[in-house]
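Report on one structure; see the data block that follows.
A protein chain is absent from this complex, but the other protein chains hold their places.
== chain A ==
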Amino acid sequence: MATTTTRSFLQVAATEEAAPPLRVVQIEGLVILKIIKHCKDHSPSLVTGQLLGLDVGSVLEVTNCFPFPMREEDEEIEADGANYQLEMMRCLREVNVDNNTVGWYQSTLLGSFQTVELIETFMNYQENIRRCVCIIYDPSRSDQGVLALKALKLSDSFMELYRSNNFTGEKLREKNLSWVDIFEEIPIKVSNSALISAFMTELEPDTPVTQCDYDRLQLSTNSLMERNMEFLIECMDDLSLEQQKFQFYYRSLSRQQAQQQAWLQKRRAENMARKAAGEEPLPEEDPSNPVFKPLPEPSRLESFLITNQISNYCNQINGVSGQSFNRLYLMKALHED
């Protein structure tokens, strides 16, 4: 992106007015290392941290980050956490680090991050900063030699819907929003300063094989697959629970409709009789009658999120088994030699 670097500040300011959509998240190698270190040190418990950086046109640059201490339930400690955050920002500003919050990162276990909490956190961030991003890192997958780093944001249409808190089937159909459209994954670019690049070239060992290759050629993926399947099954159970809720809702809805019809017919027959007797007809609607009270439709958010998770697990299974096929054929070829 040579054009973005040569633009003047004025131009940048002018384009910000138009707010181009976020296309790329550009992460510094330093941030990746910091995230990985933090997540790995505390694995398997899940951790979060703050991302700092700059918002330049359609690119969101993440230039630094700092970890949050482990979350505690105590209220006192929560206030402490806010202090910690301010203190850290102040300290980092003193050594000229960009102190502009652009989002947060969190670790996840096999990609089970699509939760209501994530959405809530995102909405909180979104209120304060116009453009924010959530980076998800999966330490369990890095043992496979994969850099499982993802940058996510909520789609605009979903945020609008979430604000109105209206997840009925009708609304969703109107907006044409399906579970695929909740999260948007943003492509990640990695950048390093020239100085770091020089150092790493210097320090790169001249052995042709790296740890990453060893990890990738590891034959035993069964435990990973097993856990993946376990999670998948759990999700399926959750999903069928959600489905039952809906079935229950539809059943009571149709029962209610039948009751309404019956009541209406009775009222009409009564009205006919009154007409014949020359009396005023009674109104055909009676809001005080419990039969006419609208049933609340259960929110579809939960089932959407579960669906998202399931598809995520499916993708992971596909990825891992794809790798395993490679390994198995490699083993076969080696043995035939």
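One rule holds in what follows: a contact is a pair of C-beta atoms (placed from the backbone, for glycine too) under 8 Å apart; a residue touches a chain by one contact, two chains touch by 3 or more; residues count from 1.
Keep in mind that, in the parts below, contacts and distances are computed from a predicted model.
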item: Listed names "Actin-related protein 10", "Phosphatidylinositol-glycan biosynthesis class F protein", "Eukaryotic translation initiation factor 3 subunit F" or "PAS/LOV protein B isoform 1", matching UniProt entry of the absent chain; value: "Eukaryotic translation initiation factor 3 subunit F"
item: Touching the absent chain when the full complex is considered, from A:56, A:109 or A:225; value: A:225
item: Contact residue for the chain not shown (choose from A:147, A:241 or A:282); value: A:147
item: Option touching the unshown chain, where A:45, A:157, A:178 or A:289 are the choices; value: A:178
item: Residues from chain A at the interface with the omitted partner, ascending; value: 28-30, 32-34, 36-38, 41, 64, 67-70, 84, 87-88, 91, 94-97, 142, 144-147, 149, 169-170, 172-173, 178-179, 187-205, 208-213, 215-217, 225, 229, 232, 236, 243, 246, 250, 253-254, 300, 303, 307, 310-311, 313-314, 317-326, 328, 330-332, 334-335
